[in-house]
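For this depiction, one protein chain was excluded, whereas all remaining protein chains were kept in their positions.
This part shows chain A:
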Amino acid sequence: MGTSVQVSPLSGVYNENPLSYLVSIDGFNFLLDCGWNDLFDPSLLEPLSRVASTIDAVLLTHPDTLHLGALPYAMKKLGLSAPVYATEPVHRLGLLTMYDQFLSRKQVSDFDLFTLDDIDSAFQNVIRLTYSQNYHLSGNGEGIVIAPHVAGHMLGGSIWKITKDGEEVVYAVDYNHRKERHLNGTVLQSFVRPAVLITDAYNALYTNQTQSHHRDTEFLDTISKHLEVGGNVLLPVDTAGRVLELLLILEQHWSQRAFSFPIYFLTYVSSSTIDYVKSFLEWMSDSISKSFETSRDNAFLLRHVTLLINKTDLDNAPPGPKVVLASMASLEAGFARDIFVEWANDPRNLVLFTETGQFGTLARMLQSAPPPKFVKVTMSKRVPLAGEELIAYEEEQNRLKREEALRASLVKEEETKASLGPDENSSEPMIIDTKTTHDVVGSHGPAYKDILIDGFVPPSSSVAPMFPFYDNTADWDEYGEVINPDDYVIKDEDMDRGAMHAGGDVDGRLDEATASLMLDTRPSKVISNELIVTVSCSLVKMDYEGRSDGRSIKSTIAHVSPLKLVLVHATAEATEHLKQHCLNSICPHVYAPKIEETVDVTSDLCAYKVQLSEKLMSNVIFKKLGDSEVAWVDSQVGKTESEKRCLQPMASAAAPHKPVLVGDLKMQDFKQFLASKGVQVEFAGGGALRCGEYVTLRKVGPTGQKGGASGPQQILIEGPLCEDYYKVRDYLYSQFYLL
């Protein structure tokens, strides 16, 4: 009867590997996140490669590598072709994150897993949704509704609710219940009793999260301490995720304290990032949007932070202590790695980690206790080719080009043959139309880039070996060549489009330096050398991960109390811990599947739909209880005209039913209620409430967890026969509805 739901993890269970889960709902396959890590190891994606082509939709949660890093690769190489759904910030910032990853990688290696074009095309067709937008899928997903909701971890970060036939599957990973400077807390608590909750146990064992203002003070003290003694501070950060919160903290603190130490934010895409973030105010915390509405102060108009997009600018910056936020947080690539190597041996300097490094990366190594004294790093950089190498390269390229050209000319020949057909709209080459030129820029844009990046490999479709020659097969009549007046109308629409294209790349705005890197056609190669870096700078780790800690995770899950729970993304230890906890006190169905193990979490719920007849409803008197209204119904099943099941009033008097008391008694609240009614009331030992002199009230049976598996409440009231007894009993009854 229920909707069939199967979950099978593709990566990121029983460890901290990137997230990627396959959830199939009535045969419709969702890929929840498509993550990779900073090491870009294709073997991690093997499970994905086996199912990629069967996937019907991809839902992304956060704009970082762990949640969407594999998307370009999967689209290009693994045959993933499903539509992707994400929020606008996840789409934009995710795109920038991937650019940054690619450019950082390209700088130090012959990175060929995917190209900028692959990134572009992967992100081009992302369907962008806003928070709580109910999107109805069509096609074979008919009847399924998906909606992203606030996750609170990163800008645009989402938890996804998938609904079919009233049954809800919630995917919530890396959420944060706490409100931050730039983000609201998650709304996960507002989902109650979903059929399935898929969540992470990442922080299940992590409990001593400090209060945010203590943490901020400590954070800023640590930084200023090092700056004041003349040291530099490096914060390895992600490209466009958690770094935003850090920027705001620093910005705010700098304006309060009027510090003069410069702050630099250095990634390949930093200025684009901040530009976009400035226009994402709708997605940020209430306080940020409020301040903009009342005073038009955009919180991300950073006055104290300089945005840099290449290392030279930083090297040219005036000497002296400074704070640098640079990507990647893992120190595996990017500017952060270079800066770390430069700064590591000065004891005045500080490397401040704001999140736990990915497993097996340099950052993780440095975060171990005690920190290593020396680390061995392989430093690579891209250098232009010279001398013999250059000649050899050029020859190779020429040869490739010749081959390509030959192939292209063959293709062209066939095309021309085909185009000589009589029905061909033959005036094509003659069209005086701005459109054609623009279209060249538009449609061949990526291809054009391709040439520039990969060397001189011309795409087969665009370049002919000779100057293109077209036979003019125009139509003639007695007045000469037939003129189509439309060809001569200057189409404003096209002018608009022209302006649009003049504005730059449609999808990704690239910084000049990025562009120059892309356009850097000089043949180059990567040279690597191994260094032993002495780590004498201070290493500090603070928690700015923006995830709920273990205690909150537990209370959130208890509040949500799903009918079935699937745990993912955490170390084996944490997964096991949370599983046991949930089994004991939240719900009896907790699953923690292994990679490629499919668990069936189809709800075994029985349900059927009935129509409530007007006659029945007019006799029902609801009683309001919180958000809902309750009533007892006695009814008889009938049929409507459309042969649907319909509930009608009983023909004969209904058999009396056992009365039910509905309500949730909280002893604490009830105590106050009694006190307000003038009853002497106090808690006696063992959770008993002593009302007046003689009467006691206590909850019996399984206590502890609220609602959930514990079942109905058992309340015991006892006392001698006296007036107080009946008074207290009446007050107690007033807390419930009798049905």
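Convention: a residue touches a chain if its C-beta (ideal position, glycine included) is under 8 Å from a C-beta of that chain, and two chains touch if they have at least 3 such contacts; residues count from 1.
Methods note: contacts and distances are computed from a predicted model.
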Which of "Anaphase-promoting complex subunit 5", "Protein transport protein Sec24A", "Aldehyde dehydrogenase" or "Cleavage and polyadenylation specificity factor subunit 3-I" matches, in UniProt, the chain that is not displayed: "Cleavage and polyadenylation specificity factor subunit 3-I"
Given A:T130, A:T210 or A:S287, the one touching the chain that is not displayed: A:T130
Contact partner of the left-out chain, one of A:H214, A:K373 or A:H657: A:H657
Hidden partner chain, touching residue among A:L281, A:L385, A:I483 or A:I595: A:L281
Touch list for chain A against the chain that is not drawn: 88, 129-134, 136, 147, 166, 192-193, 278-282, 289, 292-294, 296, 298, 492, 496-497, 499-506, 509, 563, 605-612, 614-615, 617-622, 625-639, 645, 647, 650, 653-665, 700, 707-708, 710-721, 725, 729, 732-733, 736, 738-739
